[in-house]
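These notes are about the structure you will find just below.
One protein chain is absent from this view; the other protein chains keep their places.
Letters A, B and C mark the chains as written, and numbering starts fresh at 1 in each.
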Amino acid sequence: MAQMNLLQAINNALDTVMAENDRAVCFGEDVGHFGGVFRATSGLQEKYGKNRCFNTPLVEQGVIGFANGLAAQGSTPIAEIQFADYIFPAFDQIVNESAKFRYRSGNEFDVGKLTIRTPYGGGIAGGLYHSQSPEAYFAHTPGLKLVVPRNPYQAKGLLLASIRDDNPVIFFEPKRLYRASVGEVPEEDYQLPLGKAEVVQQGSDITLLAWGAQMEIVEKAAELASADGISCEIIDLRTILPWDIETVANSVMKTGRFVVSQEAPLTAGFASEIAATIQQECFLHLEAPIARVCGMDTPYPLALEKEYVADHLKIYEAIKNSMTY
Amino acid sequence: MAQMNLLQAINNALDTVMAENDRAVCFGEDVGHFGGVFRATSGLQEKYGKNRCFNTPLVEQGVIGFANGLAAQGSTPIAEIQFADYIFPAFDQIVNESAKFRYRSGNEFDVGKLTIRTPYGGGIAGGLYHSQSPEAYFAHTPGLKLVVPRNPYQAKGLLLASIRDDNPVIFFEPKRLYRASVGEVPEEDYQLPLGKAEVVQQGSDITLLAWGAQMEIVEKAAELASADGISCEIIDLRTILPWDIETVANSVMKTGRFVVSQEAPLTAGFASEIAATIQQECFLHLEAPIARVCGMDTPYPLALEKEYVADHLKIYEAIKNSMTY
Amino acid sequence: MNTDIYSESPVVHQPAFIDGHSVEIPILKILKQDGSIYENATMPEIDQALATKTYKTLAFHRVLDERMVAAQRQGRISFYMAALGEEAASVGGAAGLKDQDMIMAQYREQGALMFRGFSLENFMNQMFSNEKDLGKGRQMPIHYGSNELNYMTISSPLGTQIPQAAGYAYGQKMQGLDAVTICYFGEGAASEGDFHAGLNMAAVHQSPVIFFCRNNGYAISTPSDEQYVGNGIASRGVGYGMKTLRIDGNDILAVIAAVQLAREYAVKEGKPVLIEAMSYRLGAHSTSDDPSGYRTREEEAKWQEHDPILRMKNWMLAQGWWDEAQETALFEKLRDDVLAAVKVSEKIDKPPVEDLITDVYDQAPPLLQSQFEQLKEHIKKYPDAYPFTAGRIK
Partner (left out) sequence: MNTDIYSESPVVHQPAFIDGHSVEIPILKILKQDGSIYENATMPEIDQALATKTYKTLAFHRVLDERMVAAQRQGRISFYMAALGEEAASVGGAAGLKDQDMIMAQYREQGALMFRGFSLENFMNQMFSNEKDLGKGRQMPIHYGSNELNYMTISSPLGTQIPQAAGYAYGQKMQGLDAVTICYFGEGAASEGDFHAGLNMAAVHQSPVIFFCRNNGYAISTPSDEQYVGNGIASRGVGYGMKTLRIDGNDILAVIAAVQLAREYAVKEGKPVLIEAMSYRLGAHSTSDDPSGYRTREEEAKWQEHDPILRMKNWMLAQGWWDEAQETALFEKLRDDVLAAVKVSEKIDKPPVEDLITDVYDQAPPLLQSQFEQLKEHIKKYPDAYPFTAGRIK
């Protein structure tokens, strides 16, 4: 085992795949020689050559269009979108093309080998165009898988699984944790399952659910609650689409209370899907309304970021409100 | 009052605005001389000239980019996207630009005068690229308003309000009803309020909610239920964003049961937002889980459309299940 | 990068524009309408076998289009798109390629698929969305595709195949294959952002793609002079530093010659080429369209004189490779075959209800499976409401 930060874990996963699969190709804006603006692809061009790791022109719809074609051809494209805030020019290529490629052709063609990596999320004083968490925009799209790791160990195992999964996957990387999150990561190859949530802390009073960078916020809130004698069960959703209803529902049936938190604005965020499904699955077990602790319904702010975010205090309040409902 | 179909009502609204406001401009693919592939802009170029009603090149991101600029300049652009399935190339211009224009500039600039019209929805044997109901993709975007009329009278009144509203509005037109839905429409100018749902039928046992073309399906289901002695309260949401929580919550508090139906796939659709909010607002009043009757989580099919859709029978079943829960 | 950019251009000291029309792009013509060859013209590589196959494909194309437009009018199929008057672009394109080359088409290039040998039954089953459709009845008529024949399944959103072709061809080259990708699109679709993305990426990453623009004068009702300024889109090739060629799209020999040359270049140099074929959409945009709303009969009549199929026939006759008796027999047989095939295909069952959920993912996730189980229960409860599937549910 080595100590790695989240960026290193990702770099390590990419290196692993490129070494084993000579049709794996990494590309995107500044991804080549420079290794990406966050350096996630650092060293890959040197090691695998310019044909397999390269800069693209500055055009997200082209990056994903190119990747779709390459995947349909049978290569393994791993495309980077520099910031998740800039994924929208590629929205059509992702939602109308990647997601529907196999279905529309009756399985004559598919882009299952496609993986899109993109840094997402706030907390870096980035304002409305360097802080977005756009996972919910894609969650309404059957055919896609959406994956978000919470730490370096998860990042490597989930990224390897995403690249090898035979469906197009968007892999959202919590950029606030790129260097901040450090942990033990095996040098060897391993995979973590897609579509499976993970119970990271057992508890009996209330279930807390989040994903990605929001996990550590939820854990902090759980600590506060625990000081009040509240026992929190904490779940990392890990895969947004298709999501693991069973693990979440089982937990809520046990605890009877449920708080779900996301960085993105409340309205039509993925927390809403979860709440809608869980109220249905666990109706007779719920002792309080499901609470969603989310960003406010505004663009992501800059100066007032601290006030805006779904921080541990807001989650803690929601826990207490639920307990005393 | 005149008898108009939904297309005529829209054409009439556009005519009304163009006559009163000489900075109102209609454009989009085939919108000019031909009057649009559905003929919604029929006659407008003849009447108001080529400068105010015109064909654009075939580029949705350009249509909306152009419209954003025109709105920022103080004109009143009414842009058409030929099918809602083809709105995604413009996703970035809508979600990152239109929606955030005023906020990011601190109100130095805005595109409040922008209206985007687009035909949406299934039931026309259109398959996965001529049947989508993409409203939920936009609903996660503070700054936008989303409006869907259910019939000609609503269409004229809501479109006039949308164009005159000082925020960017996407106006989704149920294309299945373009010619099928006919009704009395005043020749005069009138507006219907944005952000307000309408209770179209009072009832006491259960609340049914939908929007657009799905309204008539829900009404049909309510008729079946009524034969069983179930009294349905039926609400047309009309504005998806920002939505009228109060009207819906008040109804559900009264009836204690709630079915919401949408054409789009279930997961992360707007019905989920509604269910998540209503379980919270009405927790102690709910006598059964909130049911969502939606499209399946697949692309919109062609041959098996009948099986796929959220039809009146599926809604009827959901009503009965709720009543006997 | 080259830092000495200043020195690459000639220097001037008076501000003056380069004119928007400063590149003159000639048009290649080999075959005249009367079947004779222009003097000094360079012929493509074509022998009697290839010529006959090409001509028979053109004939099949014409007949299928005619019959299916009629079938749509009779309400037998829901929708159709003919390529009347511009069949040479797709058929000639395929004739200039090798079978291993990938064809990524827009939707009006059924001719290329015919040339590759997609059977009449396959066409029919797709149009009738029945259970024998390779596409499992999921897309509107004319959205064909065949992995076996290297013909990418058609996707309705315009222009999306253009950057995809850049990526596909990049993969072919990385694997060292003797194969290129041809990417068809209309002059309307060439306005999409994806066009810019695809051509520039192919140029920069040196993908062996043949970008083939069918300039047929219209995008639905929008005439090309409301689509772009200038006399075509070939001049854009220069903006991407790409080899470019404009051809008479109704001249099958020019099409074949251009594609053969482009293929040779793309394989040898590993770089893209842009071909613009000038033609005219003689029929309606689709069966949902009525062109009398936006253009004159006179304009159409003028273009009728440039019929590419008649032109090839005249050449075949002149070569002694074809005669009127063969012509009559061929068209008669084609018409009969098509009619017979319609009758067979329209009776074939719809796809099984299982196909609602297959191919969304490689495997249906649990939620989708449970939606499907619910659906089956529901259908069993209301069999009359779902007559096509109720009887077939296990």
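Just so we're on the same page, a residue touches a chain if its C-beta (ideal position, glycine included) is under 8 Å from a C-beta of that chain, and two chains touch if they have at least 3 such contacts.
On a predicted model such as this, the values are computed, not experimentally measured, just so you know.
*Asks:* For the chain left off this view, which of C:D34, C:D99, C:D178 or C:E299 is in contact with it?
*Replies:* Answer from the full complex: C:E299 touches the omitted chain.
*Asks:* For a quick check of understanding: of C:D225, C:D290 or C:D323, which residue touches the chain that isn't displayed?
*Replies:* C:D225
*Asks:* Kindly note down the residues of subunit C that lie in touch with the hidden chain.
*Replies:* 1-6, 8-30, 38-42, 44, 191-197, 200, 203-204, 215, 217-218, 223-248, 254, 257-258, 260-261, 265, 273, 278, 280, 295, 299, 302-303, 306
*Asks:* In the full complex, which residues of subunit A touch the absent chain?
*Replies:* With respect to the unshown chain, the touching residues of subunit A are 29-30, 32-35, 37, 54-55, 57-62, 85-86, 88-89, 125-130, 266-267, 296-299, 301-304, 306-308, 311, 313-314, 317.
*Asks:* If the hidden chain were put back, which residues of subunit B would touch it?
*Replies:* On the side of subunit B, residues 23, 25, 51-52, 54, 56-57, 59, 61-62, 64-75, 77, 89, 92-93, 96-97, 100, 102-110, 112, 142-143, 145, 166-167, 195, 242-243, 245-246 touch the unshown chain.
To be clear about the criterion, only the chains that are shown with their structure count from here on.
*Asks:* Measuring from the mean C-alpha position of subunit B to the mean C-alpha position of subunit C, what distance in angstrom results?
*Replies:* The computed centroid separation for subunit B versus subunit C comes out at 35 Å.
*Asks:* Between subunit A and subunit C, what is the separation of their C-alpha centroids in Å?
*Replies:* Spacing between the chain centres: roughly 39 Å.
*Asks:* Rounded to a whole Å, what is the gap between the Cα centroids of subunit A and subunit B?
*Replies:* That pair's centroid distance is 30 Å.
*Asks:* Could you say which residues in subunit A touch two or more other chains, in rising order?
*Replies:* Each of 61, 89, 92, 96, 100, 103-104, 142-143 in subunit A touches at least two other chains.
*Asks:* Hey, what residues on subunit C touch two or more of the other chains?
*Replies:* Within subunit C, the residues that touch at least two other chains are 136, 138-139, 143, 155, 157, 193-194, 360, 367-368.
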